[in-house]
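With one protein chain held back, the other chains of the complex are shown just where they sit.
Order of writing sets the labels: A, B, C and D. Residues in every chain begin at 1.
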Amino acid sequence: MIVSKNLRWKYIFFYAWKSMLYFLCLSIAVYFLHHKFSFIDKLSVPFEAVATLSTALAIFLAFNNNSAYDRWWEARKIWGKLVNYSRAWGREVLTLSMDQEGRPNEELASWQRAMIYRHMAFVHGLRVFLRQRHPYNGIEQELMEAPNDYQQIKGFLPPEEFDEVMSKRNPPNYLLMLQGRDLQHAYDRGWISDYRLVRLDETLIEFNNHQGMCERIKNTPFPRPYSYFGRMFVFIHGTLVPFAFVEELGVWNIPLSLAINFVFLSLEQIGARTEDPFENRPGDTPLSAISLTIEENLKEMLGDTNLPTKLAPVGGVVL
Amino acid sequence: MIVSKNLRWKYIFFYAWKSMLYFLCLSIAVYFLHHKFSFIDKLSVPFEAVATLSTALAIFLAFNNNSAYDRWWEARKIWGKLVNYSRAWGREVLTLSMDQEGRPNEELASWQRAMIYRHMAFVHGLRVFLRQRHPYNGIEQELMEAPNDYQQIKGFLPPEEFDEVMSKRNPPNYLLMLQGRDLQHAYDRGWISDYRLVRLDETLIEFNNHQGMCERIKNTPFPRPYSYFGRMFVFIHGTLVPFAFVEELGVWNIPLSLAINFVFLSLEQIGARTEDPFENRPGDTPLSAISLTIEENLKEMLGDTNLPTKLAPVGGVVL
Amino acid sequence: MIVSKNLRWKYIFFYAWKSMLYFLCLSIAVYFLHHKFSFIDKLSVPFEAVATLSTALAIFLAFNNNSAYDRWWEARKIWGKLVNYSRAWGREVLTLSMDQEGRPNEELASWQRAMIYRHMAFVHGLRVFLRQRHPYNGIEQELMEAPNDYQQIKGFLPPEEFDEVMSKRNPPNYLLMLQGRDLQHAYDRGWISDYRLVRLDETLIEFNNHQGMCERIKNTPFPRPYSYFGRMFVFIHGTLVPFAFVEELGVWNIPLSLAINFVFLSLEQIGARTEDPFENRPGDTPLSAISLTIEENLKEMLGDTNLPTKLAPVGGVVL
Amino acid sequence: MIVSKNLRWKYIFFYAWKSMLYFLCLSIAVYFLHHKFSFIDKLSVPFEAVATLSTALAIFLAFNNNSAYDRWWEARKIWGKLVNYSRAWGREVLTLSMDQEGRPNEELASWQRAMIYRHMAFVHGLRVFLRQRHPYNGIEQELMEAPNDYQQIKGFLPPEEFDEVMSKRNPPNYLLMLQGRDLQHAYDRGWISDYRLVRLDETLIEFNNHQGMCERIKNTPFPRPYSYFGRMFVFIHGTLVPFAFVEELGVWNIPLSLAINFVFLSLEQIGARTEDPFENRPGDTPLSAISLTIEENLKEMLGDTNLPTKLAPVGGVVL
Partner (left out) sequence: MIVSKNLRWKYIFFYAWKSMLYFLCLSIAVYFLHHKFSFIDKLSVPFEAVATLSTALAIFLAFNNNSAYDRWWEARKIWGKLVNYSRAWGREVLTLSMDQEGRPNEELASWQRAMIYRHMAFVHGLRVFLRQRHPYNGIEQELMEAPNDYQQIKGFLPPEEFDEVMSKRNPPNYLLMLQGRDLQHAYDRGWISDYRLVRLDETLIEFNNHQGMCERIKNTPFPRPYSYFGRMFVFIHGTLVPFAFVEELGVWNIPLSLAINFVFLSLEQIGARTEDPFENRPGDTPLSAISLTIEENLKEMLGDTNLPTKLAPVGGVVL
């Protein structure tokens, strides 16, 4: 997530320079062919033809951006819910389970601690799980990345449990399964009643939902035809633009074409950079920061003092 | 679902070539009639008239695309929820049912296994049920299809139950009915309390909802007037386009008209290819892949090792 | 609901012919007054003025269509939920009520059957209730209508109950009230526990919601100012269109004006035909078909064999 | 709520005549200054400058209308839910409370009646509460108003309770509080179990939500900057319009400018008249009619015969 109000130019050019270079060369070529060699005299395109495409393109890119933003914002909403229900989980584990005689009960206390720490493992594990990249997205090198490794959840689990979880194809889901098992155990011990058992199970269902919703966004790219044609139309339109004014404008045609193409290209690029929020890139949903918030809140509720250090923005970016 | 970032040209032309051919012939005819025979001299259409239609058409196609995408995305959301509640169902069956005395109970274990395998049958059966084609959609031959046959659920059910289910008009709904019957049985045996019985019933209601929501999308086409007029307007507009520039542009009119028509035609086609997500076509919601994910997750929770092999993308497509 | 991909021309002209006739006469008149009598020489409107209105009109009609579609789709969603919860109701009545000693219990079985048949009466009754027309909508004669009469629910209820229900102003709501009474009776007999009583009541609340949501759409027309001004603007704009090209185009002005007006008029008409989904018209939500689906599913769950015959599309329409 | 399909001209002119008068005078003045005195020869504005603003304005007004309609429709949805849950409340009060021994119980019956009549008081009271006008909305005189007075709820409550409720700043909320008190009383008498007590409390929470959602819409005007700038842009744009065609058109400029301005002004006015749905004006959500529907349904469920008379539309309007 980018928090600084002004974008750095390096972010903008990192993604746009190849296309801008193409448009620059094109308008220079058009200028020379037309004014120096009078080669493409007949080819100057009537501006109205370009304008027709401009309007259609602007509307189409607005739709793409809208959908990309919806995906990004939904991702953020899911992690927001994960924050809320994690806090609720902490409170419920601590206040809905109780010793039947009301005595201090060390076994119960360590069970509560284990349930809450395993939940931290779930949260951090889900983050790692989601940020693994699909080969088909073709992301290579980014300006900035957060560390992303299951080793980071080792401290929240007993060692043998960590190994068991790691052996599964879907570790976060298996962690929820273990939470269910331990609820049954607490029920057997009489710490939670039938009714509170179900209440806690319903909170686990929420986590099932949060995980599954994230996987949905992660595994279902914004329909490729929309983004592919968006990209293609920007190039068709952008290629026609320098022909439209070449006659009237002369050399000023070059910066003007570039300005127009820059606007449309940016509109396309913003959407393309926003539509996948779990790729460990600067504009993504800040999973690391949110995971640490949850860890901090839960530890604070347990009374622990080893609170994690929150990440300060680096280069205007929180990851 | 198409996952590769670049569409293959064969996909694009598979659906668009007939219309593009019409537009090509039309612009060639207009060119010859005008420049060679001066036949349609008076007919050149003022460009502003076309531009009016272009704007209206772009807005209308944006609305169509928006609605088509909403249908597609809702279909994906429903199957996402089916993933989430399937996992929850697995966890609940395994952790909310228990032997009253806390002993290992083989009968209970085999009941749990049956409940979870019948759920896999429900998921695969729903996929098959949804992908049966309505004759009125007129889909004939696709570039790619997934196998779709109720035989694929045979292994998840006892033979006589499979036959019973197959004799019903709505097999997935009947499977949920059987789940309800077996919950009652578990209640009679004392494995689940009154309260947990209702909790499990509520999870079944979720599946009722998922199935019904899919049927709604499947059985209710996007209102035909919208898609019909979208198609018709693209042709009215596209037919006027070559007349608009024929005078100014000469032979260059042909590629320019084609480019403009290609953009509007593509906008219309993308929507038309997206609005029905359950037709077993390349751009559809990937029901086969999601069903296998659910099967894998549930087997992993049961500790089974016969995990299914996930489908790798073929030609950039996951079905 | 129209299911055939191609609209029949009679549907299109049934609603549009009056307006198209006006536009035809107008453009012919403008042509003659201008070219034959040079009467309105000074009056030719600058095309840009029309274009301004065109854009505003296209955007406004897109908003109207969007809202009309939302109403239509919401109506379909509500009836989709009614399908889902009807199935859940069937399952719950059959599996959550039980003889306390686990014996076969004929009284219970006939109570279950009565509860499920009364629900079918509710569904069919709601359909009839919703399709009664408000005089202020001014609908007279349609191309096609489904039979709509409370007599159709007579077979699902005991005779005296049918009469009692018919004496009420809101029969479907009273049927839900009776369901509540019979739940209390089952509770008194010990067939359902306190907890399951409430679970079944919550399913009834769903039906309260479905009914009320349909009544909301039925009784609250899309705000009249929006549709009224939409209609009016189409006429203001359409009246200006023939003046805009009359000079340049001569007699070709007539078909071109008609084409433009046809597009805008259609956009307006589609919305106007979609916004009221419960009027028993060809484009409506197919209440009859959905009611029969529910009846079929419930009878299948009861094991009854008198399944209703589903309606085949007539003239590409399902009602 | 306006139900007649054709708006009366007096509604349209009641709100628009001042602005239309301004635009009329302006175009007449521009005409005379230009054609008679050649005063503003140089000032004629290029039409493209106006067209730029027209497009931006049309898009902005579409956004405003969209948001206004959302507020209006949400208001209607909330009152729709109030209908649904009121019916559910009636059914629940009548069927979830019972004499423990199953005897006819007059005390219980009168408690049920009191609970249901107090709910009618809540509904009518909420209507009165919501329709009180904020001074900052500056509404003075309307064409039509419904009577709005707390005296209308007097008949539904015991006299001393009516006085107590009236002494509170938020009477509807206090009525819900009293409902909660009486539920506790029924629990003490053994008419409702612990579990059903909570179920009824949850229905009360729904009413808390409905009331609060209405208050939110009532007390939070659509952000003033949006409506203020919408109004201002219509005037900036409208003031430029007559200058754009004055040269080409002569005296016909006057009706054409008026027509264009009428369209944009109407678009702005419809939104402004729709955004506040609780002001007791003709276009509002019909609170009086809905309150009477609820009263009728509840009395019908109680078997009472003093059903209220429903309001017929007056002048095409239901209040």
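Please note the rule applied: contacts are C-beta pairs under 8 Å (C-beta built on N, C-alpha and C of every residue); 3 or more make two chains touch, one makes a residue touch a chain.
Remember, predicted model here, so these are calculated numbers, not experimental data.
Interchain touches from the omitted chain, evaluated on the whole complex, reach A, D. Looking at A:H34, A:R196 or A:R231, the residue that reaches the missing chain in the full complex is A:R196. Contact with the omitted chain, checked across A:G155, A:G190 or A:G250, is made by A:G250. Remark: the omitted chain is touched by one listed residue; of D:V3, D:L24, D:I59 or D:A109 this is D:I59. Listed by residue number, the positions of chain A touching the unshown chain are 1-7, 47-48, 50-51, 54-55, 57-59, 61-62, 65-66, 69, 72, 76-77, 80-81, 83-85, 87-88, 90-92, 94-96, 98, 102, 193, 195-196, 199, 244-245, 248-250, 252, 256, 259-260, 262-264, 266-267, 270, 273-274, 283, 296-297, 300-301, 307, 313, 316. Taking the whole complex into account, chain D touches the unshown chain at residues 42-43, 45-46, 48-49, 51-53, 55-57, 59-60, 62-63, 67, 134, 136-138, 168-170, 173-174, 176-177, 180-181, 183-184, 187-188, 194-195, 197-198, 201-202, 204-205, 208-209, 211-213, 215-216, 220-221, 223-229, 233, 236, 240.
Here is the rule we go by: only the chains that are shown with their structure count from here on.
Without chain B, contacts among the remaining chains split them into A | C, D.
One finds 24 Å separating the Cα centroids of chain A and chain B.
Between chain A and chain D, the centres computed from C-alpha atoms are 39 Å apart. Shared interface positions of chain D, defined as residues touching 2 or more other chains, are absent.
Taken as a graph of touching chains, this assembly forms an open line, each chain in contact only with its neighbours along the path. Under the contact rule defined at the top, the touching pairs of chains are A-B, B-C, C-D.
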